[in-house]
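Following: one structure in structure tokens, then a few remarks.
A single protein chain has been omitted from the complex, and every remaining protein chain is retained in its original position.
Here is subunit A:
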Amino acid sequence: MIDRRLWRGRVVIVTLACLVAAVLVGLIGIVVGSSSLTIPDVVVTLFGGGTGSQELVVFELRMPRVLGGLLVGAALGLAGALTQTFARNPLATPDILGVTSGAALGAVAAIVLGGGSYAVGAGLLSLGLPVVAALGAIGTAVIVYGLAWRGGVDSYRLILIGIGATAALMGVTNYLIARAQITEAQAASQWLVGSLSGISWASVWPVLIALVVLVPVALLQSSRLDLGLLGDEMATGLGMAVQRHKLLVIACAVLLTAAAVSASGPIEFVAFVAPQIALRLAGSGRPPLVASALMGALIVAGGDAFARAVLPDETPVGIVTAVIGAPYLIWLLTRRKHRESLT
């Protein structure tokens, strides 16, 4: 349902501003690190007027990384907005629900066991790292959701079980790294930081497809997200199929996160911070969905461009977002008003 609240002026302005900023950051991201390209060159090349070497740099070298950063960020931002709204809690990100650590365990298992003599590892690696990570994420989500189900899912219980699952999965992941060969352990650690350096067109497509399919599904749940903020009982009374809505919202969030994490590894704090910044800019009752996605795109692509332009030695974007995101979390918690609601 198209809700008239969706068209509130301030939300629209913030969304458009985020869109413009994301496009600019994308253009800057293509230029950064190259000695010869300028932003006008990039625009000309994008519209088909560049030289052969400009096309090579823009389309083959820079675009996958920049577009990948924008799409991964958008997927994480939207996933975070969905889970934070549905749980009425800004801490309820896909990371907390165990999805990210499930992906991490899958990926690390593939890296560590794949190099050794374990038959299971060889099988895992042949599936491809992104697929194994996605399976880890989705499998964990199904288990957590199943354990939280008691004739319906209560979001508080879902968060607690997610935290428990995260701890268990991290333990197994660390065990695998601890007993791995040094090169495999290093590869696993690098993956766990979250980076766009290994991204290619092949890993961009799945994220794009996930967004194209899931953004409309999420937007159609928009007015139900508003009703959900009144509590499950009120929402039921207003004719909403609460459990079906929750399942749809969680499935969207999990698939978006799985697609993003498979492409880039877990990029910390984006799913948490992007919706909260969008919420504060828009002054709305819950994180605005499209603005949260664009803010996520902005953070990841911007963080990566910043790391490449300013920081030494190809600093992974996951480190940049964690270093910015953690202080933001602390600031948010310290300035919380006495009765600020949990969205």
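Simple rule for what comes next: a residue touches a chain if its C-beta (ideal position, glycine included) is under 8 Å from a C-beta of that chain, and two chains touch if they have at least 3 such contacts; residues count from 1.
As a convention for this text, contacts and distances are computed from a predicted model.
K.L.:
When you check the chain that is not on display against UniProt, which of "ABC transporter ATP-binding protein", "YCII-related domain-containing protein", "Glycoside hydrolase family 3 C-terminal domain-containing protein" or "Acyl-CoA dehydrogenase family protein" does it turn out to be?
P.N.:
Missing chain, UniProt protein name: "ABC transporter ATP-binding protein".
K.L.:
Where the complex has a chain not shown, which of A:A17, A:M170, A:L229 or A:I324 is the residue touching it?
P.N.:
A:L229
K.L.:
Which subunit A residues touch the hidden chain?
P.N.:
Residues in contact with the chain left out: 1-5, 88, 220, 223, 226-227, 229-231, 233-234, 236-241, 283-286, 339-341, 343.
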